[in-house]
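And then chain A:
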Amino acid sequence: MSEIALKDIIKPENLVYQKTKLMTDKPLSYCPGCGHGTTHRLVMEIIEELGKEHETVGVAPVGCSVLAYEFMNVDMQEAAHGRAPALATAIKRLWPGNIVFTYQGDGDLAAIGTAETIHACNRGEKIVIIFINNGIYGMTGGQMAPTTIEGMKTSTSPYGRDVSIMGYPLKITELVAQLPGTYYVTRQSVQTPSAVRKAKRAIKKAFQNQLNNAPGLSFVEVVSNCNSGWKMTPVDANHWMEENMFPFYPIGDIKVDGQLVK
Partner candidate 1 sequence: MGELKLMKGNEALAEAIIRAGTDGYFGYPITPQSEVLEYLMAAKPWETTGMVVLQAESEVASINMLYGGGGTGKKVVTSSSSPGISLMQEGLSYIAGAEIPILIVNVVRGGPGLGDIQPAQSDYFQSTKGGGHGDYRLIVLAPSSVQEMADFVPVAYDLAFKYRNPAMILSDGAIGQMMEKVEFFEPIPRLSDEEVKKRYAWATNGKPKNGERRILTSLDLDPQKMEDHNHHIQEKYRRIEENEVRFEALQCDDAEYVLVAYGTSSRVSLKAIKLLREKGIKAGLLRPITLWPFPTKKIQELVKQGVKGFLSVEMSAGQMVEDVRLAVNGKVKVEHFGRLGGMIHSPEEVVEALEQKIIGG
Partner candidate 2 sequence: MTEEIIIAGFGGQGVLSMGKILAYSGIMQDQEVSWMPSYGPEMRGGTANVTVIVSDERISSPILRTYDTAIILNQQSMDKFEHEVKPGGVLLYDPNGITHHPTRKDINIYKVEGAKKAAEMGNSKIFNMIVLGAYLKIKPIVKHENVLKGLKKSLPERHHKLIPLNEDAINLGMKSVEVVQKV
């Protein structure tokens, strides 16, 4: 091994993969194994593949991905908690030729920002919403989210979510799919290479819809683990997600080309 130098490996003909230039060189602040990093990369790869680097404006949320603008190398605005769809509405309406997306977590999109989410969807704003659902409030240290599943332990449901006291987990993605203003609604995940490939196809379809001026909003949920919030190793967290989250939040398209998938 010792006789092979690094320069022998780093040759153009050996290159099989490289980071998109639309991800900055700043080290990601996310926990190892978290789905945020992968999803960030997918979104940026797609913007690059579509050739829209100079026509894209993204809106970051409040939550773990509050610093998304540090990593995504396009023009970005940082919204108040839950308000990203309102910002994106105005950006898109004032710059209809631009590609506009929001990137939001479950607390941001499905709790404090529910009204903004529902109304942006219902108005059929021609934007893309990327929604990371990990069933917990990661940034603030593992409190219950609107999407926390029944029985799941969090710091504010320490004995597990008791729906008789705490209400039910909210399937906001199924909810927005019912609205006439959504054109494409899908649920994906990024825990395996094949899931990542499928998620990329879905996110690309969402952005292509916007590029094609499709009549409505494209909404992509990505179910992710939160291994530190769930207090598991990354591998265990992915297994737990597959066994417990996916039955309640099934992966796949919910609405395609304005039609609910039966």
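A word on the picks: all candidates are chains of the complex that A comes from, given by their letters.
The working rule: a contact is a pair of C-beta atoms (placed from the backbone, for glycine too) under 8 Å apart; a residue touches a chain by one contact, two chains touch by 3 or more; residues count from 1.
Keep in mind that this is a model prediction, so the values were computed, not measured.
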Touching partner of chain A in this complex, picked from 1 or 2: 1
Candidate 1 partner contacts - residues on chain A that touch it in the complex: 53-57, 59-60, 66-67, 69, 73-80, 83, 86-91, 93-95, 98, 115-116, 118-119
